[in-house]
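So that we are looking at the same thing, I have put the structure below in structure tokens.
Missing here is one protein chain; the remaining ones are kept as they sit in the complex.
And then chain A:
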């Protein structure tokens, strides 16, 4: 099993402007994703996120901590939620991500396991 983080990008306001029928398709997509992952692996966690314009970004600049209002990447799409899952390989992860609502762009990232000294495991 490999661990994948799925970052969901979504146009802001997509949900608010959706009709009842469209909202049902969103809910169905997530339910299909959940069922698929449960069948092929394990859901570790997952959640929708508050709008990106409410994000706070922490950086360090010249030895000082700098806080900025907003997400670290400026883009039209924003990360609206995530799933942390265990699945056998990228093909299964792609199959799972394909079940989510078609309005999403889903970025699939492998989770890297580190040992206590910070060395990559495996």
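Throughout what follows, a contact is a pair of C-beta atoms (placed from the backbone, for glycine too) under 8 Å apart; a residue touches a chain by one contact, two chains touch by 3 or more; residues count from 1.
Methods note: contacts and distances are computed from a predicted model.
A.B. asks: The chain dropped from view, which UniProt name applies: "Ferredoxin-NADP reductase", "ABC transporter permease", "ECF subfamily RNA polymerase sigma-24 subunit" or "Sarcosine oxidase alpha subunit family protein"?
C.D. replies: "ECF subfamily RNA polymerase sigma-24 subunit"
A.B. asks: Of the residues A:7, A:49 or A:108, I need the one that contacts the missing chain.
C.D. replies: Selected residue, touching the omitted chain: A:108.
A.B. asks: In the complete complex, which positions of chain A touch the hidden chain?
C.D. replies: These residues touch the chain not displayed: 2, 4, 88-91, 93-94, 108, 110, 112.
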